[in-house]
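Missing here is one protein chain; the remaining ones are kept as they sit in the complex.
The block that comes next holds subunit A.
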Amino acid sequence: MANNNNIHIPELSLVVLMGASSSGKSTFARKHFKPTEIISSDQCRALVSDNENSQEASTDAFDVARFIAGKRLKAGLLTVIDATNVQESARKDWIRLAREYHVLPVAIVINMPEKLCVQRHETRPDRDFGKHVIPQQISQLRRSVRHLKLEGFRNIIELRTPEEVDAIEAIIRDPLYNNKKEEHGPFDIIGDVHGCYDELVELILELGYQHTEGIYSHPAGRKLVFVGDLVDRGPKTPEVLDLVMTNVKAGTAFCVPGNHDAKLVKWLKGKDVTIAHGLQESIDQLNKKTPAFREDVKQFLDGLISHYVFDGGNLVVAHAGLREEMHGRGSGAVRDFCMYGETTGEIDEFGLPVRYNWAAEYKGKAMVVYGHTPVPEPQWLNRTIDIDTGCVFGGKLTALRYPEKELMSVPSQREYAVSKRPLHKKEGQLSLQQQHDDVLDIADVTGKHIVETSYGHKITIKEENAITALEVMSRFAINPKWLIYLPPTMSPSETSKLDDYLEYPTEAFEYYRSVGVEKVVCEEKHMGSRAVVIVGRDENAIKQTFGIENEGIGTVYTRTGRHYFTDKKTEQDFLLEVNDALEKSGFYDRFQTSWVCLDTELMPWSAKAQSLLETQYGSVGAAAKQSLHSAVAALQQATTRNEAVFSLLQQYKLKQQQTTQFIEAYCRYCWPVHRLTDYKLAPFHILATEGKTWVDQSHEWHMENIQLICEEAPAVLLSTPYKIVDLNNEASIQDATNWWLSLTAKGGEGMVVKPFDYIHTNKKGLVQPAIKIRGQEYLRIIYGPEYTTPENLNRLKSRGLSTKRSLALREFALGVEGLERFIKKEPLRRVHECVFGVLALESEPVDPRL
């Protein structure tokens, strides 16, 4: 190994240095490795005992060394153990650790002459142990050197003289054979072929490859990747092998080994193997070929690498799949997993071993493509997919196009072998992912979490907020499969500088201009309850898309994920009306979808906020009305005796007037609901439809498309009046301001100003997606009956918006992220993470009047 004055070791290895005291291990390590890569036993002894020579501390020091090494290996970092390691018992632990993390153990033996070690020892005053240990260590070391291979070391480098040590210029780290990260594809990954040559050729041609002299090349530079099990059972195993070998050699294909391939190698090597599971066919077919061909096959199959990591780590291909912690690692266990998977030890009804469902627990970022177990249809589960569609059993041969994630397959020409486990697809079942998503894992939501979003970067969810969100989600929320989105909070405008107003349009327009928005949309703000509406054409659409059965054609939920309607029948009747309007307006066809998710305001306010109205607004009104009536009467009576009471009387008359206005204010948003048409639904965002979110469209687009739907059901659907405002045009601004004044004069809640584009970013990132400007009378409900009294208003004007605005941005980013993950059909836990995050952020303390 030590040739050309360079040493080669695998890039991810556990390097175990060995050598007697004073043999120069630490110096060697310092010369060739980064300081953070070296774990020195002396240093660990010092850490736990303040004395790096303390032998009593050795056990604890070893624990520390092992702990650090474990953490590093888990993270995929090369690690060097700088300790004498002259005894097998000491080395055994390192071998075990390397195996635990599936990295290769490397031995570097610094086997120096005794005289040299003793000499060096004597020049080191810090060594307080006798020099007699050195010869002992050297003899132990020399006795063990030849056993190192047997102990499990993959690479063994022995240096016998100081000259040899000095001569080494560098330690070269070779990439692991499985590391094909620099291969970015595109790829066409092909499932288990099992000698089905004709189907294979048909599929490859269909994929667009061109054939010249045995080599299949693609005009777009695509490459083939075989998931293994090329051989056995099928009619043309040698032809398949020839094709794959030729193309791998030519660099147009990659191949990982399957269990059948491995067994064939054993046979080719002349080992004793049980001939079963279609091996006989391979043997018979290969026996008709030349010995030279058989030798080529042996070499080829024997040299296959357990799995490949492609495209910067984004794609992993292994025959039976691979757990995340084994990606890009090398060990016997990894190889076994790649070829055989894991079994639970149970046997199923067909006498086959039950496979452990590693994919159900898979949470890695890399896509894992595999075969091994024949399935009727390839199905995604947590970014993994089994593409063995049982061609040899009369199914089909399937290719997965990467990165497109498209499937292409050709049917089998006939059933070459009979499968023990029937390959029928069970009709009407939920998809694997949907079944898996029936239950979410608590570990994915509790504790401090960081959610990565495309628009808001990384968003941190604090543990204490997750605690609250968990309780609300568990106690009150609907089936999490519905919850693909929770609406973000919305900030009001900066406080108005005008005397009589807390909020006024000027500040909102100024804000948007200051962040570089030139055009905004003003939408009338309805006073009801925020509601998310999901509706499908029929129950089947819901089942297909959401994996929900027997819960109707949709749902209406609140901003905390609760049912809006307490009564299921009312909800479904209401959704039928909405569905009807969608059908009539041609929405489903126009959007090529069978479902839609809408962001809406559902009125009346009193329908959902009944208890709040009764216990709070109505009660405050009742109490104030009664007591102020008595107070004014008493004061009035007192004025006949005492002039001094007069100013008090005036004050209380004002309070009385304000109370009347307060009661009028909330009454505007209350009406009884006896029938469906007493509800009014005002949608304002078309959030998502099949395969698409609509956050790339302008608010004008949303308003126009919603209007088309609303026109079909004016009894329950309300289209929202809006105005487009050019912020560079004073007249346009004045017009919008006047509009706001007239809306609020009629008692309206006010308006919401949004940037023209749904998502607007500038250098600093997202700008506020919406700002509300609430009317004077509406604010009486929020700030109390007497808020307009000048001394009250002046104090109320000092309010801070920064927390609210920051929350609004984070919740908005999470909301959009959840939708996008949903339409990309990501696992529910990835969608839920966003929704849960919004709920958690909503429990952050912030002034509720904003």
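Throughout what follows, a residue touches a chain if its C-beta (ideal position, glycine included) is under 8 Å from a C-beta of that chain, and two chains touch if they have at least 3 such contacts; residues count from 1.
One rule holds in what follows: contacts and distances are computed from a predicted model.
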Omitted chain per UniProt, picking from "ABC transporter ATP-binding protein", "Small RNA 2'-O-methyltransferase", "Tryptophan synthase beta chain" or "Putative circularly permuted ATP-grasp superfamily protein", is "Small RNA 2'-O-methyltransferase"
Of the candidates A:L77, A:L648 or A:L741, the residue in contact with the absent chain is A:L648
Touching the hidden chain, out of A:Q140, A:Q544 or A:T560, is A:T560
Missing-chain contact among A:T36, A:Q299, A:T615 or A:T761 belongs to A:T615
Out of A:A634, A:L676, A:A715 or A:A745, the sole contact with the unshown chain comes from A:A634
Touch rule applied to subunit A and the missing chain gives residues 438-443, 445-446, 467-476, 478-480, 529, 551, 558, 560, 562, 606, 608-624, 626-631, 634-635, 637-638, 641-642, 644-645, 648, 651-652, 663, 667, 670, 672, 781-787, 792, 795-796, 839, 842-843, 845-849
